[in-house]
Each structure stands twice: as structure tokens, then as C-alpha cells.
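In what follows, a single structure is set out as C-alpha cells and then discussed.
Certain chains of the assembly are absent from this excerpt, and the rest are unmoved.
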């Protein structure tokens, strides 16, 4: 249907190789390096026995996320946000998205008055860092929750089910799954889709970078995302079956 | 189909009364007060004969937006961002959305090396401030462009066509068009849809605040948005027919 | 006595048309749009059941003010303070002046341990924004206090009497009342005077922009201010007689 050729001959509806490495660093309760091809994001889950002011005394916990990019994770070095003294609008948008996505599958009452703080730091960027972050953060959160269960701090899991995310987009008229950087910069439409294991939507964020997209195109993109997320959820499950 | 009753007996697929007042303040090249029911947003378009660094020397112009909320536009007073010394993540998300939405219908080459700066300030909030802002900003931009044409600074309009936005959501299982504040806080899903006059998508941002939403629900929401935006585009056109 | 002609043939000792619109927005306990000619300032009074640290446990309340200017309230767009990350020295000076002026007519003991937060936001600027803000804020505060009385939260009014403010200045050697923008930029001396209903001084801030001014000139300016404030106090009273 199209003459477009992807890196490594990847099919239009094919994910890049995904690798999920648990216990990547030693201090965090959950620590996952997730790779979508050349995109590498370190996701740690830290358990803190306190909650932000708006949750104090409610008996409920909180799940939140922060996102960062090492300065030279990208083709061209980007300024260090700590040195500039503020996080960019893009960074804030992404970390708010990660936080909402994870909270969508959490029963905060079952978590108890504690916080799971997710830190998603991009070690190397090649497109799709926010979707990799959400997908990896869920595995890290799972490890942290399992540790709370093992320690007897909670008796039932507060995680209602899996959540994962993937990007889809239209490049030269062709809908593609899981855009890498060169596809992302040249695309007309870019959409990030966050879904549950049951295939329902948690977040849909589509943007026409070039021409506006039609309803028919949206349907194609959502179908691709549905396929991609189902595969990611399966990979999340497999990674959790490994001992340690 | 549902027992849900909206304020004033509004139908599920009905917009709130929309009012567009042009020339609301006297200094700006475009100045529009837009009202979606009790939500009131002042949108001004300022023409500046300079562009940000990334556009310098390209011969192209720029369109950008800032968003603010008067401290007591809301039920409960919110802290003034200027006093806190930073814009919230929410504010940045919204102003980036407005900027992208307007740029989607602009030919920056035809604008020439100048900037149209849109300022969207919420005077009174009752849900849907960002969609009102986009819809009103387009009218303000149109007035600014007409002034540039009249002054002979440009010879062809850089505006490719209309753009407008509306929120849709699911409240107690019922898909609704144009959520007011009380509906917004109680909704399961909230979606902001930005579309062109041709009915194509510029931005789709859907979030499951409660349970994740299904593909069927998404289809219902997109259909509502399509109806709402078409009506808004018609109202934009009418407002521009008025002399000054 | 002078050949100077003011906009609309205004006399040297004449106020611009003043309009005070109460209940301008719906959420605030007091909400007043005040207009001095083309200058339009929205003044809201918000009641908060808490006080700043220095008043805690004293049994006394607090009255404070913040001031802002919409970016395109002015002839030329000014940068948004929230985006710059700090309030200018001018903004801080003005909001401190408004707060002191209002506190001068408040018995903080009778207010009880609560705060009246005044927000004065300039929608359109044409000179005299700080004096309009003080004059309008007093009406908004009165509405908020009346609501506290009606709700039985306080039993006696903490407001000791009216306060209002006006600018006076010397333009081309002629002392003028209530300077509009073009007069303000060209004046030699600019003075803001805040007075009580009894005609006593709360604040006098006079600045020689050009040549220093004499004692005789000061006397003329103070006489003009006395006349202007008396008229404003009368207009404040009239606006409060209206139902609603």
C-alpha cells in the first residue's frame, strides 16, 4: 500500500525491539531500564511513607511521576534543566501524563497513605520516550508494590491491571506504529495512546503537526495503537515472570 | 436515553450560549471576549514586528499564545502565578495547545517575519476555558490579520481557514457536549477536540479521569465534538460579518 | 488661566467619567469593575478563613492586595509577569500601596482572624490604574464585608469609613486632576493621593518627573486631589445604594 521503508525493514504495524531489564539499579524499590529500539529510559519507583498535602488524612496514597532527559540523550545537546532553573513545558506535560496514566490503574485506598514516586530518566532518545516511560514505569511500580506486599505493609495489591503506551503517526500518508526519531520529525500527525490491559483508553493525545487528519485516519491510528499496546502488555507480563 | 439533567435543561449535544464580542478592549490589534455560558475569556492578538530566534532570517512569521487565569476567576481563589514566580504545568500545557492549534491554520510564510502573540486571559471560569480560548483567539487573530491587510503590510491572508475547539466528556455514563464546571469535576472522561472548518482534527486530547473509556465511547465523543465545532465555526463567521 | 486643552474638553479640575459596576464576576465575595474614562480595572475581594503567619493567634484579621496588568492592557504589549517569573518593582510598589491604603480604613480586630484578599487586574490602561484600583477595591471590600455580616460571621463592620485615590500632576505648568495616559507621559510632576472620606491623607506619593516642584505647586495639587477624592467617595456611596 506504500513505498515507505522503515529502519531495518520494520513493518508499518511493527514495534521496535523492546527490552525490559528489571533491577537495573540497586537502591530503588523498582528499577527498570526499558528500551524501544535505541530509546532507553530508566524508570525507578521509590516508596515514600508520606503523601502530598491534598491526600493527608484521607487514608489514600498517591502515585506521581517526574521525567527528565540527560543533556546528551539527544542528537544535539540540550541544556540541563537543573542549570536553567526550570523544567520546560514539554517536560511538565510529559510527567503529568505519566502520573495520570499510572494513577488510572491504581486503587489509592489500597495503597494506604504512602507515595509511589516514579522517576523516568531518558538515557538515550530516539523517539517515543514518553510511551516507553509509561510502559516501563508500570513494571517498576509493580516491583515496588510486590516489595510492599512481601513486607506485609499492604495486604492486597493496589494495582488494578496493566497500563502501557505507544506512539502512532502518519508519515507521508502512511499510518505507522511506534515512531522512531526520524519518523517523528517528519510526520504529519503524531498520537500517543495509553491503554489498559483490557484495551480501553486512558489517554489519547493526537496532534496534527502538518495537515489536519481525518476521521478515517484516526481510526487507522487507533487500530495500530491497540495492536501495539496489546503486545507491550504481554512483554510487561513476561518480564515480571522472571525471578528477581 | 439518560435521566441526567443539565443546567437550564440543556440537551446532551447542545452548546452553552456562545457570545463573541469583538473590539472588547481598545489597544490590541484583535480583542475578543468570548463566552461559553458563564465562562468568559478575553483573547487579544498583538502584532509584533519581530520573530523568536528560531524563525529569524527565514522569511517566516510566528504565532504563539499565552494563557492566564485571574486569581478569582474560579470558585475558590487560586494563587497568582506572577506572585508565585512560575506558571503551573497546567497553564503551560494549555498555552502550548492554543499556540499549536492556531499555527495549524496559519501559513507562516504569508505572515512574513512578524509575530502574532495571542493572550488568552480567563475573566470568569466555568469549564471549557481552553476551548473557548482557542475559538476566541482565532477571531482575534483574524481581526489582527485584517488590519495587516488593510495597512498593506501583507497582501494575502496567512489564515488557511477556521479552527475551533470544544470539550466533550462522559458523565455518569452519558456522553455530553461542552462540559460546564460541575460536569467537568464529576466526569469519567474528558476530551478536548480542536478541529478545522473542514471537520478535520488538529488536536485530540482525551483523558480518563475515572474508568478507562472504550472505543465505542470514543466514537460517540468524537461525533459530539464534530457537531459542536461546526456550530462554533459558524458563530465565528457570523461575528466577523459585523462591521467593526 | 491656561491654554492647555484636555480630551473631550475636560476642565483641569474635572474627573474623567467614572463608572463602578458591582457583581462584575460571579465567584468573588466582592467583584467590581471600575472605569476612570478608558482605564478599566477589575477589583475582586476574596474572603479566606486564614491569616498570614504574622497575624496568627492574634485574633486580628488581614487585608492585602495584589495587582496585575493583562499583557495587552497597554498601547504596546508588555511581557506577562507570570511568564517572566517575577513581578516588576512597579507592580510590587503598587500592590503594597493598595494594601496599605485599604488597611488604613480597616479595624483588623473587628474583622476576626480572616483575610480579605484584594485582586486588582487592569483590563485596559489609560493612566491612573493604581488610583482606580484603590477606589474600586474599597467597594469590593465593602461587598465582601456585607456578605460576612449577612452570614453572621461578624457582627460589626470592620470598615471605619471610605478611602479613595486620585492622581494629580503638572503638565506644561498647569496643575491637572486625574491624568490620562498622554498627560501622564508628558507631565513634570505626578502625584497619587489617597484620602479618607473625612478628607485626611492616607498616602501622598509625589514625583518630579521633570523639574522639581515648588511648595506652591504642591498646595495646588493637594487642593485638586481633595476635590477629586471627595467626588469619588460620593460615587462609591451611590454605587453601594444599588440593590444586588
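Things worth noting here:
In order of appearance the chains are A, B and C, and numbering begins at 1 in each one.
Criterion: contacts are C-beta pairs under 8 Å (C-beta built on N, C-alpha and C of every residue); 3 or more make two chains touch, one makes a residue touch a chain.
A quick note: this is a predicted structure, and the numbers were derived from the prediction, not measured.
This structure file defines a homomeric complex of 6 copies, of which 3 are shown in place.
Simple rule for what comes next: only the chains that are shown with their structure count from here on.
A linear topology is adopted by the chain contact network, the touching chains following one after another without closure. Taking each chain's centre as the mean of its C-alpha atoms, subunit A lies 28 Å from subunit B. Averaged C-alpha coordinates put the centre of subunit B at 33 Å from the centre of subunit C.
The set of subunit C residues touching two or more other chains comprises 85. Across the complex, subunit A meets subunit B through its residues 86, 89-90, 92-93, 95-96, 100, 104, 191, 195-196, 198-208, 211-215, 218, 222, 226. Listed in rising order, the residues of subunit B touching subunit C in the complex are 25-28, 31, 38, 40, 42, 44, 46, 48, 66, 68, 70-75, 77, 80-83, 85-87, 91, 117, 119, 121, 123-125.
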